[in-house]
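Note that one protein chain of the assembly has been removed; the remaining protein chains are unaltered in position.
A, B and C are the chain letters, set down in written order, and residue numbers restart from 1 in every chain.
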Amino acid sequence: MRYSAFTVIKQALTGHKDWKPAWRDPEPRSEYDVIIIGGGGHGLATAYYLAKEHGITNVAVLEKGWIGGGNVGRNTTIIRSNYLLPGNEPFYELSMKLWENLEQDFNYNAMVSQRGILNLSHSDPQQDAYARRGNAMQLAGADSVLLDKAGVEKLCPFLDFDNARFPIKGGLWQPRAGTVRHDAVAWGYARGADTRGVDIIQNCEVTGFLMENGQCLGVETSRGTIKAKKVAVAVAGSSSRVMAKAGMRLPIESHVLQAFVSEGLKPIIPGVVTFGAGHFYVSQSDKGGLVFGGDIDGYNTYAQRGNLPTVEDVCEGGMALMPMIGRARLLRMWGGVMDMSMDGSPYIDKTHVEGLYFNGGWCYGGFKATPASGWCYAHLVATGQPHPVATEYRLDRFVSGKMIDEKGVGAQPNLH
Amino acid sequence: MIINHPLLGPRDASEFVYLGDAALMKRPDWQADDAAQQFYEYLYLRDNIAGQHRELWYHEQGDRSWLVVTRNTETHEITAVELARDVATREGHAV
Amino acid sequence: MANYTLTASSPLAGLQQEYQGVTLAEVTNKALVSISVPLGGETALQTAVTATYGVTLPVTGKSSKTSVDNALFAGMSRDQCWLFFETDNIRPVNIITEKLGASGYYTDQSDSWVMLSLAGEKSRDVLERICPINLDPDVFLIGDVARTSMEHMGSIILRESEHNYLLCSARSSANSFVHAIELSIKNVI
Partner (left out) sequence: MKMTSQIQQVNRVSQGLLNNNTEQSLSFEFNGKSMTGYAGDTLASALLANGEKLVARSFKYHRPRGIFSAGSEEPNALVELRKGAYQEPNTRATIIELFDGLEAKSQNYRGSLKYDLMAINDRLSPFLSAGFYYKTFMWPKAFWEKLYEPIIRSSAGLGRLSAIEDGDSYDKGFLHCDLLIIGAGPAGLAAALQASRSGAKVLVADEDFLLGGRLNAENHGVAGAAGHEWAASTVAELNSLPNVRIMPRTSIYGSFDHGIYGALERKTDHLASSGGKPRQVLWRIYSKQALLCAGSTERPIAFANNDRPGVMLAGSVRTYVNRYGVTAGQKVAVFTNNDDGWRTAVDLSDKGVEISAIIDTRDKAPLAAPKGAAVMMGGSVINTAGRHGIREITLSNGQKVPTDCLAVSGGWNPNVHLTCHQRGKPEWQDDISAFVPGHALPVGMQVAGAANGTLTLASALAEGHAKASEMVSNIGYTPSNSLAPDSNDESCAVSAFWYVDSGKDRAWLDLQNDVTVKDIKLSHQEGFRSVEHLKRYTTLGMATDQGKTSNVNALAVMADCTGKTIPETGTTIFRPPYTPVAIGALAGRARGKDFRPTRLTPSHRWAEAQGAVFVETGMWLRAQWFPQAGETTWRESVDREVIQTRKSVGICDVTTLGKIDIQGRDAAAFLNKIYANAFAKLPVGKVRYGLMLREDGIAMDDGTTARFSDTHFVMTTTTANAVSVFRHMEFARQCLWPDLDVQLLSATEQFAQYAVAGPNSRKLLQKIVDADYAIDNESFPFMACAEITVCNGIPARLFRISFSGELAYEIAVPARYGDSLFRVLMEAGQEYDVVPYGTEALGVMRIEKGHAAGNELNGQITAQNLGMGRLVSKKKDCIGNKLSERSALNTDNIVELVGFRPVDVTEMLSSGAHFIAIGAEASTENDQGWMSSVCYSPELKMSVGIGFIQNGSQRLGEKVRAVDLVRGKDIEVEITSAHHVDPEGERLRG
């Protein structure tokens, strides 16, 4: 059923009787052209674009639990394309363009809201670095505005301009950045893929790969063996565990990133704001909650929960930046497990096993990348060639030293 | 979290700085024939274990010792804490 | 050469404050020299220390007091002891070298730290707001020493007597450190 104001009104007047499940609940078939492991945002987007852009519809998405239950459903919903390096910026700008047309494309309102992101700077060198980055963004066709202090004050008068330990010097503003209703992204892609014939199979855990002569021929699952011509893994957060079943060690560590939401408040924060002298970023959801976060906890973990020092550190950053939020209350905190890569940038690549593809290492930037990740991964799986904006995302890039290290902290995943 | 320091007793993990897998203590021989490959694997590839993980923590707000902590990455349970220097001396180390 | 003179100043200009139940005072009469143990030289150093100071080197987290120079050895790590002692010599390392010879590596730390004495019945209530160490009097005994972090500042805490503590933190952030303690006092008392 196509969603529209008309159908909503019609259903409202007839007691909502005709709404159908947003996606089917099929039994797995014995063989597919492509199996995608992971029913998160990236896996579902890949299935959607395989079907829609490449006409490959004999596809199954295998999800261990419920779709959208991983990081696509537990992030701070920010989208942006404000990257510095040429290996990254064109990719994220493609993602931004896909976001801008997403809802009409998949007929689902994911509430893409381009309210802008403001990265604050607190020193001259930081402002210089933002200038370099803002220029790199524009070179790649993205939008960026370098703001001085007065420009920041105009956008966000509620920041601490008078008494800050690290005074605000300016910032980098990307007007087209914003937020998206995260769950809806998974559901929209799932519904769009399902409509085009993709089987979305929940509660189906992959327990091993079918390998023969260096070739991947399918997977073993909790619901039986399923064969496939190609197997594409998109299980960020669990990448190492899954790829270990194919005998691979990855340049990835698993870390937890906590996120926080306050009680609902009347609108007060216009866009996304990030602190440049501490670990804090915030936006306000359409429901009124302040959605905020900071740094990862910093130790390897597979537990979807964090610890107090990070919670306090984030709130300290928040109060240092905008002391008006002191009496807003933290309502809920949660943690998501991140694939932290060795240079802070992701991998979308073939593996040394024929027919086995890998997508992961998204660090905590995976959500904003969802459309482009699906787009480029589908391109790779369908054509065998990397998409032009994702050519640098090679698994073996460290062998030759082609790091894509935005932060410049080197091979230490917990610092990215 | 609390790390039970072998010399100091229980200390809040926030006093420590985390580095990563204790395999980082096993720095390869720079003169090996395949040193380039060995260094690549040493620095960039990780077992990233879901379970018992031996890892390096530095007691920056304490005695400045590096520790090898054995911690379960699924439950966070810590089952062993040793001074890294002892481990390095015992298990061999960089040349 | 013209005759110029350098005058010494302490980080807090000899601060001394009294509150109900607690006093806070800068300690300015102590030198601090770290003694590092050369690899394999534990016994030699121990012998030298016992011979000159009449005490054994404390383990990490404990301290040993001696009447020589009113000195206190604090075990800071497995291969480091820090020696607090009274002197007005501007080259405290020389004093140690004279006593212990080449049995250790010595580094003057006297000017690296601001030292504060926090004393009185309310001292633990004050510290409770900033110090993560368990200061239960049955756990953190007299003579115990710990290096930790208070209000984002690296600090050393030494229990000198029932209710008295010696606190050290970096000299450059002495004002922030004393502010943290004074704010605790204000919040508690």
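The rule is simple: a residue touches a chain if its C-beta (ideal position, glycine included) is under 8 Å from a C-beta of that chain, and two chains touch if they have at least 3 such contacts.
Note that this is a predicted model, so its numbers are computed, not measured.
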Here the chain that is not shown touches A, B, C
Of A:E31, A:E153, A:D183 or A:E220, the residue that touches the missing chain is A:D183
Filtering A:S30, A:N213 or A:S400 for touch with the omitted chain leaves A:S400
Note that chain A touches the absent chain at residues 3-5, 7-9, 11-13, 16, 19-23, 25, 65-66, 68-69, 73, 86, 89-90, 101, 103-104, 107-115, 122-123, 125, 128-136, 138-141, 144-146, 158, 160, 163-167, 172, 181, 183-184, 187-188, 262-268, 278, 284-289, 303-305, 307-308, 311-312, 315-316, 318-320, 323-334, 399-403, 405, 407-411
Listed in rising order, the chain B residues that touch the chain left out are 1-2, 10, 12, 17, 19, 24-25, 27-28, 30-31, 35-36, 39-40, 43, 56, 58, 60, 64-66, 76-78, 83-85, 88-89, 93-95
Residues of chain C touching the missing chain are 1-10, 34, 36, 38-40, 79-80, 90-91, 105, 107-113, 128-134, 136, 139, 151-153, 170-173, 175-177, 179-180, 183-184, 186-187
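Heads up, the rule we're going with is that only the chains that are shown with their structure count from here on.
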Distance in whole angstrom between the CA centres of chain A and chain B is 30
Here the gap between chain A and chain C, centre to centre from mean Cα coordinates and rounded to Å, is 50
Shared-interface residues of chain A (touching two or more other chains) are none
Among chain C residues, those touching two or more other chains are none
Residue positions on chain B within touch of chain A in the complex are 1, 12-14, 18-21, 37, 40-41, 43-50, 53, 55, 71, 73-76
Per the touch rule above, chain B residues touching chain C in the complex are 7-12, 14-15, 60-65, 83
Touching chain B in the complex, chain A uses residues 240-241, 249-254, 298-303, 307, 309, 342, 398-399, 411-414
